[in-house]
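Every protein chain of the complex appears in place save one, which is left out.
And now, chain A:
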Amino acid sequence: MRDIRVQIERFDPGEELARLEALGGGGVASFTGIVRGEGGLVELLLEHHPGMTAQAMARIAVEAERRWPLLGLTLIHRHGPLAPGERIVFVGTAAMHRGPALEASAFLIDWLKTAAPFWKRERFADGREAWVEPRAGDAAAAARWDDQG
């Protein structure tokens, strides 16, 4: 099972985990990304490249499936305006054993951060707005998988 969604709507991690658990494996792992409300943030606006996003996410999924024996994976990434506390992104994996499920989940979120065409714009209570700059740590997190392929 491979389920990839780019959507404005909210999602329910519980429902997504239940679908992965029903695949017959011995382990399900996941990551859920949440909007942090630090620094007076009132809104995070996610822009994306509509023609390219699903395809870029599919490539990341294919790479995970090549590296680990997965029974299923789910990638959900929201776009549009998001408030602090809202869920942005969900990565879920199902496998026969915990190792592949856990490792593939970490790989998928690391690569989603560096290889899917999304951009975040922050709006603060004092009216300031700014595009989020990429963090060196994100590139390093994605690169740690390079020598393990």
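Just so we're on the same page, a contact is a pair of C-beta atoms (placed from the backbone, for glycine too) under 8 Å apart; a residue touches a chain by one contact, two chains touch by 3 or more; residues count from 1.
Keep in mind that, in the parts below, contacts and distances are computed from a predicted model.
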{"item": "Identity of the absent chain, which is to be given by its UniProt protein name, from \"L-lactate dehydrogenase complex protein LldE\", \"Spermidine/putrescine import ATP-binding protein PotA\", \"Transketolase\" or \"Molybdopterin converting factor subunit 1\"", "value": "\"Molybdopterin converting factor subunit 1\""}
{"item": "Listed residues A:G40, A:P69, A:G99 or A:P134, member touching the removed chain", "value": "A:P134"}
{"item": "Sole residue of A:I8, A:A22, A:M52 or A:A125 that reaches the chain not shown, by the stated touch rule", "value": "A:M52"}
{"item": "Where the missing chain touches chain A, by residue", "value": "33, 46-49, 51-52, 55-56, 77, 88-89, 109, 112-121, 131-134, 138"}
